[in-house]
Each structure stands twice: as C-alpha cells, then as structure tokens.
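Pasting a structure below so you can have a look.
Only one protein chain is missing; all other protein chains are in place.
Up next, chain A:
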Amino acid sequence: MSNPMNLTALRTIWIKECTRFLRIWVQTLVPPAITMTLYFIIFGNLIGQRIGEMDGVSYMEFIVPGLIMMSVITNAYSNVASSFFSAKFQRNIEEMLVAPVSTLTIILGYVGGGVARSLIVAVVVTIVASFFVPLNIQHFWLIVVTVVLTATLFALAGLINAVFAKTFDDISIIPTFVLTPLTYLGGVFYSISLLPEFWQMVSKANPIIYMVNAFRYGFIGVSDINAYVALGVLVLFNIAFGALAWVLLNRGIGIRS
C-alpha cells in the first residue's frame, strides 16, 4: 500500500462503489430505515411494553443496538456480495484485473464501499431509533470500533461469497440460510442469560453474539459477554476472513481462467 499508484486505484474503486449505492439509494438506504421503523413500532413499542425491562433497561432500549447492528451486517454483506458478483457477471472485474491493481487494493476498495454503506445506514437507523427512545451512549469509541469491525467482517464475508458465486441465487443463499438465522439468534431481541446453560454455550459459538453485545455495551453499559473479549473475537474473525479473501483473489479463484 506504500505505492501511491495503488492509493489512486483504491480511491477509484471506493468512489465507484459509493457512487453505485448512492445512485440506487432508494434500494440501498431507504429500506433499512423502513424495516427498522417497523421493528421499533412492533417489537419495541407494542410488544416491548408488555415485556417490561431487560438487563435493567426498557425493552426498546435493549433492542436498539441489536437492530442497528442487524442493519449494519445485512448492508455490509449485501453491498459487497452483489457489487462484486455483478462485476464478475458483467465481466467489468476485468477492468481491474488487467490493470496494476493489487489484490489488497481490490479487497480494500470493495470492503471500503460496503463499510461506507453500512455506516450510513447505521446513522440513518440510529436517527430513526432516536424518535422512539432517548439514546444513551456509555462508551462512544467502543461503539465506533465495534461497528467498523463488524461492517468490515461482513463486507469481507460478502466478498468471499461473491468470489464463489456462479449465479445470482448463490449470493442470496448465505444471507437467507446462514446470516438471518445467526442474526436472529445473535441476541438482538433477547439476552442470552434467559437461555438454559446449554443453549448459552451454543449461542457463544455464534460470532454475531459478540458483535451485538459489544455494541450494546457501548450504548447501555450492559452486556452478556465482556466487551473487550468480544472485540478480540471480532479482530480475529476479521484477520481470518481478510486472509481468506486475499488468498482466493490472489489465486484468481472465480475471476481468472
């Protein structure tokens, strides 16, 4: 990355990615705001009032961090998965492959685009949430670090999915059958302390638990899992997924004959 030429290429890919999701903002930025508004109304307001408190805060306050995180995860993943797969499908990925653009630059450019979209969505959803519940922020920097690491991780996951995908169906299988169940079982709507001990253990194998809890700790100062352990887990996953993405692209898997 010391090569300034790569920095120009990186900026180009990142601007191209941001232009793409901003051009189709009705498809990329508006739906999360609408979906989350419905969650806040139904789960937070209507059902939440009957549930009462969870971990010492109102149910609405409890689920807000998880719902923001859910938007971040979904948007980071789908942005990179669909953009990179479209580039493969239309073959315009070749524009980068014939140029002196390093594998790392391609990864950073696409992941940067996914992170940018998910952070914008996070801000939008947070603003929507603030209409329903007063937001307390206990650990601002923990929130920032957690959201960036989570967005990066799922952007990388989306990239890896797109590398292997051969059809548009292939980029919807993982979100439907893996990502959504893991997110819903990732402590967004409940504290894992409510679960029997065995299922608490099982839940801890779900990486999304760590993200949601670190993020929630940043807002309300309460977490099922030590926030710094959660950050450590996030960093490890990022390194593993980053390395895998680099190896796959460097070998030209899915993109070179």
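Just so it is clear, contacts are C-beta pairs under 8 Å (C-beta built on N, C-alpha and C of every residue); 3 or more make two chains touch, one makes a residue touch a chain; residues count from 1.
In this text, contacts and distances are computed from a predicted model.
Colleague: Looking at UniProt, which of "Cytochrome c-type biogenesis protein", "ABC transporter", "HTTM domain-containing protein" or "Universal stress protein UspA" names the chain that isn't shown?
Modeller: "ABC transporter"
Colleague: Which one touches the absent chain: A:Ile34, A:Ile47 or A:Ala99?
Modeller: Reading the full complex, the residue touching the unseen chain is A:Ala99.
Colleague: Looking at the full complex, which residue from A:Ile73, A:Ala87, A:Ala151 or A:Ala245 touches the chain that isn't shown here?
Modeller: Touching the chain that is not displayed is residue A:Ala87.
Colleague: Residues on chain A that touch the omitted chain in the whole complex?
Modeller: Touch set of chain A with respect to the missing chain: 4-6, 8-9, 11-13, 16, 19-20, 23, 86-87, 90-92, 94-101, 252, 256-257.
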